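Complex shown without one protein chain; remaining protein chains in place.
A, B and C are the chain letters, set down in written order, and residue numbers restart from 1 in every chain.
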Amino acid sequence: MATSIRTTEKNGENPLADRGRLMVHGEDRPGIVAAVSGLLSNHGANIVSLDQYSTDHSGGRFFQRTEFHLKGFAAQREQLEQELEETLRPLGMSWRLTEAQQLKRVAVFASKMDHCLLDLLWRERRGELGMTTTMVVSNHPDLAEEVRSFGVPFFHVPVTKENKPEAERKQVELVRDNVDVVVLARYMQILTGDFLDNVGVPVINIHHSFLPAFMGANPYLKAKERGVKLIGATAHYVTEDLDEGPIIEQDVERVSHADTVTDLVRKGADVERRVLARAVGWHCEDRVFRDGNSTVVFD
Amino acid sequence: MATSIRTTEKNGENPLADRGRLMVHGEDRPGIVAAVSGLLSNHGANIVSLDQYSTDHSGGRFFQRTEFHLKGFAAQREQLEQELEETLRPLGMSWRLTEAQQLKRVAVFASKMDHCLLDLLWRERRGELGMTTTMVVSNHPDLAEEVRSFGVPFFHVPVTKENKPEAERKQVELVRDNVDVVVLARYMQILTGDFLDNVGVPVINIHHSFLPAFMGANPYLKAKERGVKLIGATAHYVTEDLDEGPIIEQDVERVSHADTVTDLVRKGADVERRVLARAVGWHCEDRVFRDGNSTVVFD
Amino acid sequence: MATSIRTTEKNGENPLADRGRLMVHGEDRPGIVAAVSGLLSNHGANIVSLDQYSTDHSGGRFFQRTEFHLKGFAAQREQLEQELEETLRPLGMSWRLTEAQQLKRVAVFASKMDHCLLDLLWRERRGELGMTTTMVVSNHPDLAEEVRSFGVPFFHVPVTKENKPEAERKQVELVRDNVDVVVLARYMQILTGDFLDNVGVPVINIHHSFLPAFMGANPYLKAKERGVKLIGATAHYVTEDLDEGPIIEQDVERVSHADTVTDLVRKGADVERRVLARAVGWHCEDRVFRDGNSTVVFD
Partner (left out) sequence: MATSIRTTEKNGENPLADRGRLMVHGEDRPGIVAAVSGLLSNHGANIVSLDQYSTDHSGGRFFQRTEFHLKGFAAQREQLEQELEETLRPLGMSWRLTEAQQLKRVAVFASKMDHCLLDLLWRERRGELGMTTTMVVSNHPDLAEEVRSFGVPFFHVPVTKENKPEAERKQVELVRDNVDVVVLARYMQILTGDFLDNVGVPVINIHHSFLPAFMGANPYLKAKERGVKLIGATAHYVTEDLDEGPIIEQDVERVSHADTVTDLVRKGADVERRVLARAVGWHCEDRVFRDGNSTVVFD
């Protein structure tokens, strides 16, 4: 749960300098932890935290996140990567090596509602999230000034039923190779499979959730008419199945009969911004693995 | 939230003696609160707590729960009821007067799982719930000994596809006029509309809930495959629409990828017993109004 | 829990127009609810919600909050107040009548940390809180630009050990008669009894809380060294006993061994802004009564 990302500390030491993260996953087989930790140890790396999980003790899927400290990590990185490839490729493992200091580049997509967007920008400014918002893309111009006051570029890409393919091409153009992740902060347009295929990076979405779910239009009204006592939000990776992708984080807020539909929407907004910030923070610290349509989150 | 129901206190005074509750509801119109409180005041009653709520300031539905202290309440009760009828009938209001000391008589229906049933019996024994379990009815014999050790009668009514109508008739026979509410404590049989029509008292059910909902069989497995982070439970009044009745209470429990399906079921059980105990406690203290398919809960 | 305060709704009707609130408290005695509701009823007011609570059924303290709809409330207000005084004075009751439309005027005191301050300004802009921030007063100049971008005046009043009496006089000058409540949003100076005596309005404070408490300096470090699993925050009215005033609201956030002291502080900030926003919102909607060193909160 340690998600603090300040790049300067009072004692003058940057806690992220020389800090690396290695993510490994694949079909489980004996000896992977030993191979990886042996390799890091040989390089003089000190493992600061290691989380490993297998879905089953035989024939399961293997996930490992290792955070380590290695003096002069950047200089040794290429050599390290070569050895990792030589060690892990034969074992059939996928792997990724990142530097904690390299914040993830994020494009935030928004529409008119500001609560999720502003919360992300504000937390980023406080140094809470391992990300740097390189652009905000919106189908409405309303939030331009607010966004630019944070020093972040704002791109207005209007979307209509007619221009949708063209608009998505423009969005892909803006985003592609420029960001590591797209965050939909209450972006009220459905993205097509084409967009997802072309954007080349993970897309995280936030939406309201109820127990039970209320299908179709006006879910808050339906929730009110059923007397629900909890309003929730779910952050997930976007897949072609709308709102059916792997869940990263969820939370709820208590409501009562005295809450109007407007109140429910407002309380929903509160839990949405909280859940999205946690999900994005964990993603940017490489704490989330996708496992089919599920996730493994080492928070 | 004050749901303590101990019938003896250390200072020797019974906090429930001379304690009455008046529930009023109907189409909202000006003057109801004044009429009710004036009437109680004229009888020398002291209002201890009053909760009132209208769904809209014009043309809404009106709900009021008043808890009052009235020396010699039992003796004055008949007179009070007559006056309430004379006052509230012309205003088109429904009303109910109860004595706090008269615990609600409860039939608990269970199958093989004991978690909800035992938690209710145990809380009742501690004096936490304003109820007395007058019988447990089960389609399996497994829990007989455990139930009887609490001094509560246990009736085994087997239910098969063939004998269902007959079994429900037997259940109605046991329950009718003997209890004020039926609580389904993980009773794994679907009750028919016939049962609901004939039983003559409210029926409260508990079931697992997820954000989002997972339809059909094996919801816990589906939840696991989607990576859910919260497991919930919903207590509601039973209507003919299975699991679609007015919600009384809900809560959730946090889970992670490391939880197996067995773990999810177990954590679900934990939140189920907590939610059911709260819902039953509130119902037995006359804190819950049904409002169409919704509820007003003055907790 | 209905704290929505938007002054315009989609259907064109202002939900707060003609909406009044009456707060009554004093030594409990029979007949107060009847007297108050009869009086409102005679004026044609429709009670929308009423919460009443007595600390004991005999000899206790009485608290009542009534929210009502009265066509042309503003015009009838003077007459209503006169009758309330005639009715409630002889009963020894204190009372207050407010118009929902008249937002509470708030002075926010801050120092360098922005999390509580910004969250209040942002929620106010969204119309979530029944308040209007008329000024921000700070002993540091750092947050001036941010505050003024919300269109709110910012006053820099430096405070040193030497100038403290003078600084507090200046603060009182700014605030007195201009605001209805002072909110300390992580204001890092201790206010003297003189200030509290002279300011003439309630003062709300937020501070971190732990289970158990850790006295003296560096509470987060002490909490870390004890292995605490929850970080909390408490919002309370300020009294001369530092941080010992009546509690309005509290909440907690989960932490683990992996959280550094910096993480604990950050998570503490998150729960602080949440708790303060709730406490201020309830206060501004006249939902909080002080009861000696305790509170009655009709949320």
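We take it that a contact is a pair of C-beta atoms (placed from the backbone, for glycine too) under 8 Å apart; a residue touches a chain by one contact, two chains touch by 3 or more.
Predicted model, so just to flag it, every value in this text is computed and none were measured.
The chain omitted from view is touched by exactly one of B:I190, B:L242 or B:A258, namely B:A258. Contact with the chain not shown here comes from a single listed residue; of C:A17, C:L91, C:V201 or C:V252, that residue is C:V252.
Between the chain not shown and the residues B:E83, B:E99 or B:E128, the one that touches is B:E128.
In the full complex, subunit A contacts the hidden chain through residues 19, 28-31, 33-34, 37-38, 40-41, 44-54, 57-58, 64, 69. Residues 53, 209-213, 224-230, 232, 234, 243-244, 246-252, 256-258, 291-297 of subunit C touch the missing chain (whole complex, contact as defined above).
Contact between subunit B and the unshown chain involves residues 1-4, 6, 9, 49, 115, 118, 122, 126, 128, 149, 254-256, 258-260, 262-263, 266, 274.
Operating definition for what follows: only the chains that are shown with their structure count from here on.
Taking each chain's centre as the mean of its C-alpha atoms, subunit A lies 42 Å from subunit B.
Annotation for subunit C: residues 49 touch two or more other chains.
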